[in-house]
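Take a look at the structure below.
Excluded from the complex is one protein chain; the other protein chains are retained at their positions.
First chain written, first letter: the chains are A, B and C, and each begins at residue 1.
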Amino acid sequence: MVIRIGLMGYGTIGKRVADAVMAMDDMELVGVIKQTPDYESEVAINKGIRLYTYDDKISKFEKLGIKVAGTVNDLIKSVDVMIDATPDGVGAENKVKIYEPMGLRAVFQGGEEAEVADVSFNALANYDMAIGRRFVRVVSCNTTALSRLIGAFLVHGYRIRRVRAYLVRRGADPREFKKGPINDVVFNPATVPSHHGPDVMTVIPTVDVVTMAVAVPTTMMHLHMVNMEFDGQITRGEAVKVLEETPRVLLFNTAFRKFDSLAQIIEWARDIGRLRGDVMENAVIEDSITVFQNELFLMQGVHQESIVVPENIDAVRAMFRLTDKWSSIRKTDSALNLVTMGKNYNLT
Amino acid sequence: MVIRIGLMGYGTIGKRVADAVMAMDDMELVGVIKQTPDYESEVAINKGIRLYTYDDKISKFEKLGIKVAGTVNDLIKSVDVMIDATPDGVGAENKVKIYEPMGLRAVFQGGEEAEVADVSFNALANYDMAIGRRFVRVVSCNTTALSRLIGAFLVHGYRIRRVRAYLVRRGADPREFKKGPINDVVFNPATVPSHHGPDVMTVIPTVDVVTMAVAVPTTMMHLHMVNMEFDGQITRGEAVKVLEETPRVLLFNTAFRKFDSLAQIIEWARDIGRLRGDVMENAVIEDSITVFQNELFLMQGVHQESIVVPENIDAVRAMFRLTDKWSSIRKTDSALNLVTMGKNYNLT
Amino acid sequence: MVIRIGLMGYGTIGKRVADAVMAMDDMELVGVIKQTPDYESEVAINKGIRLYTYDDKISKFEKLGIKVAGTVNDLIKSVDVMIDATPDGVGAENKVKIYEPMGLRAVFQGGEEAEVADVSFNALANYDMAIGRRFVRVVSCNTTALSRLIGAFLVHGYRIRRVRAYLVRRGADPREFKKGPINDVVFNPATVPSHHGPDVMTVIPTVDVVTMAVAVPTTMMHLHMVNMEFDGQITRGEAVKVLEETPRVLLFNTAFRKFDSLAQIIEWARDIGRLRGDVMENAVIEDSITVFQNELFLMQGVHQESIVVPENIDAVRAMFRLTDKWSSIRKTDSALNLVTMGKNYNLT
Partner (left out) sequence: MVIRIGLMGYGTIGKRVADAVMAMDDMELVGVIKQTPDYESEVAINKGIRLYTYDDKISKFEKLGIKVAGTVNDLIKSVDVMIDATPDGVGAENKVKIYEPMGLRAVFQGGEEAEVADVSFNALANYDMAIGRRFVRVVSCNTTALSRLIGAFLVHGYRIRRVRAYLVRRGADPREFKKGPINDVVFNPATVPSHHGPDVMTVIPTVDVVTMAVAVPTTMMHLHMVNMEFDGQITRGEAVKVLEETPRVLLFNTAFRKFDSLAQIIEWARDIGRLRGDVMENAVIEDSITVFQNELFLMQGVHQESIVVPENIDAVRAMFRLTDKWSSIRKTDSALNLVTMGKNYNLT
């Protein structure tokens, strides 16, 4: 069975999900919906992606000689599910205006409220909750990274009492030239907890998660400083082993391998030939992993542009009952050329 | 009694300490030692500050028409104490080469190891430890801010079990044009704890302090996200009251007064006419003060360029037994035009 | 005669103009119009400035305990002229809705189209054109800086055939935390000429000015790289002399005085005690002044936040025929503590 997928919104997330869908043998990208005929449209067409647009925008595309395959309606009638990667809040509108009336299933992104979907999703942490669902929300980049991190220990049988995470967020994505800040640290928000803690708890309700967040003038990756309070003992060695064998988590070593900063993690991804220099895995700083009594401290880098891509794929598999959790995770990771060596896909 | 002060190093910290000393009626700035005849030398002279330099550098100054009052030796013979604000590690060399041989007292900065001095100093937290000492180290900007914060609760009789603080450090001071990073978050260091936690414990040995730190591309202020675990109860209202009445701590409100970021705290300082736009107080974000059970969360901004200035003044008073702790703090704050309204100078 | 002034808009430009007006003995700041009761309102009140607001906003101020002196209408009836420092385009609306109907005179800023006023104004370049006018537009920061630079040579009798200027614009003002770019150079605009060249020609129609502009991730100052083609000869020595004696132009030397970057020019302003660290003068890099045949090359820094402030004051004097050009420039410079030593206020 090949699931026919339509994509709404071809921005930072959308274009990556499009490439990922095209790399899967159990999915087919029928087309993407674009509103503006810009260089991203050209790139899509050169990749063999069919563009669809709103009726009143077709002429704009044609005027610039960019071929449109049809209207939004045309696309919608040819797909089994829509992956919606429009800006925050637009997905919810699309649900009411398009997906529900048309009886379409949909995957939403983390910029939507949890209520938009039947379940908030992270593959490692709660794949099974999405099985057979109509509307699934893949949680945001920060929430995905925290869910994976907590999930890694949970699937290994550890119990966690409380997580306090401190988020240093990138101010904007690389191509967003109007967004700041430039020379500033922004309280994002000034209140505690930031929305991320409660958001993680939509995926993992059993752990108490408190987060604080600020935004800084970088475009690279978010940086998390995490404190996890275990219910019971854990050693540093155990923690390292858990992270080493958990899929979608990578360890970056500073002392020997000289990863001194987030930019160097991206440099590595560029050097090894990752498309767009993307790092879809949590990038945990190995040297930072420290245990004091029952508390684990660590830092991780979160590549906001790409980290949710694998989860979008897995969400579709769960919704259509294509495979079980670990088969899906493994299949996605292989197809996307993530690091699979040393990873354990037979957990829990 | 007027203490005669010489200053070694006229950079970010030194020039501010110079201005501060000149504002005190119980101290006299005899002169500062400069190595290079640049615009900062001109500024000093225009402020009526006498410049001294090394024998072999006098001609460099004269060639550019910058008047030198004498040599390092000349200055040293005319002072009761040297405040050393040279770069990290140079102070320790100066101690061995100059201060000890000449029987001179000295104040050092936080870039030196704790061992350089008899005591690591923060006015609020351990003024009395410096009374009568020969060598005192004013701890670094981050350590000063954490010591004040913890000290505020201690002088109000609260007991604190543990502090975990997450530091988002500015990458460089405004005028340091060669230092980065530009678009990066640097693990600073990658290991846990960063040196700041142990450094706070040189001032306040009774509280367990763990810190993690990263550096980001800003020049403005450091940002701390702090978690304090109390031994016993505290309410949000109590915490706010403690901070409101503690000298050298200011509350900045986001919701009503619209302080959305660190840059706006500096904007305020510029607007009210603070010299150089300096904020010598801890800048606590009022909205972030949150209590969960016995844990207090908050954010604070730390103006690295100026926050240690008042402590340099108080250190001198303690060393020469000029006044007691609270008299010194009050006297310094008034002379430097810090916020004194609503502050309680009769604590403990 | 004391001119009674009202100020509309109390942001980056407005608050500086307010302080400047208060420093003049021939002007009185009756009050400023504010829309939001934030920390800037508190600062204004602490400076003794009366706040006025729109009828429907009074309660918002009162709720936060910020005293309002009256409504917009109240202010308007008590002034001779309004200085409008609202965001781009709002000034034009205010003209139609308020100033013209009320028969009020007004000074506008450079964010408005030239058509908003009877004349586009720069004190050095065309003071006399504003004499007696009702509506005057003080041109933007970049245009002001270029007008002064070109004006400096014109008032010294040089003839200039063509100016080509390349603008490296700061991305946002220090407190604007939402504006970028972060790690990018933005074509601002991609077309040639940028609006600045034609805008300079609204002030100096006799010189052909072509400009190109990009925006970069700084908040400090604009940087201009300028090429001036003279009609006839000029030597480097002459050029230096012209700039040395022209008011509102300062030379910053790199080789000896160690001004290596724009941040160090601001550092100097902070160090000498300029309010807010402002530099209202053109900051010409002395070392960059170079003559090849009849072409002069140079770099200048432009402090966007403050450079237009003196011109706002002079504009009022011209409109009300308070003094002649050079008397006004000298009076403004003295009152604002700009550098007057070595400046020639008897030019042309």
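Please note the rule applied: contacts are C-beta pairs under 8 Å (C-beta built on N, C-alpha and C of every residue); 3 or more make two chains touch, one makes a residue touch a chain.
Everything numeric here is computed off the predicted structure, so don't read it as measured data.
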Statement: Out of C:5, C:66 or C:263, only one touches the absent chain, namely C:263
Field: Contact residue for the chain not shown (choose from B:31, B:91, B:151 or B:171)
entry: B:171
Message: Just to verify: which one of C:14, C:110 or C:217 makes contact with the chain not shown?
response: C:217
Task: Just name the one of B:9, B:197 or B:217 that touches the chain not displayed here.
output: B:217
Message: What does the interface between chain B and the hidden chain look like in terms of residue numbers?
response: 171-172, 174, 176-184, 186, 217-219
Message: Touching the absent chain: which residues on chain A qualify?
response: 15, 36-40, 42-43, 46, 64, 174-175, 177, 182-183, 219, 256-261, 263-264, 266-268, 270-273, 275-277
Where the missing chain touches chain C, by residue: 164, 166, 168, 181, 183-187, 189-193, 210, 212, 214, 216-221, 223, 225, 227, 254-255, 260-263, 285, 287-288, 290, 292, 297-299, 301
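We adopt the following convention: only the chains that are shown with their structure count from here on.
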Task: Based on the touch definition given at the start, go ahead and assign the chain network to line, ring, star, complete or other.
output: complete
Field: By number of C-beta contact pairs, the top two chains
entry: A-B
Statement: Chain-centre distance (mean CA atoms) for chain B and chain C, in whole Å, is 36
Field: Centre distance in Å when chain A and chain B are each reduced to the mean of their C-alpha atoms
entry: 42
Whole-Å separation of chain centres (CA-atom averages), chain A against chain C: 47
Query: Touching two or more other chains, which residues of chain B qualify?
result: 183, 219, 260-261, 263
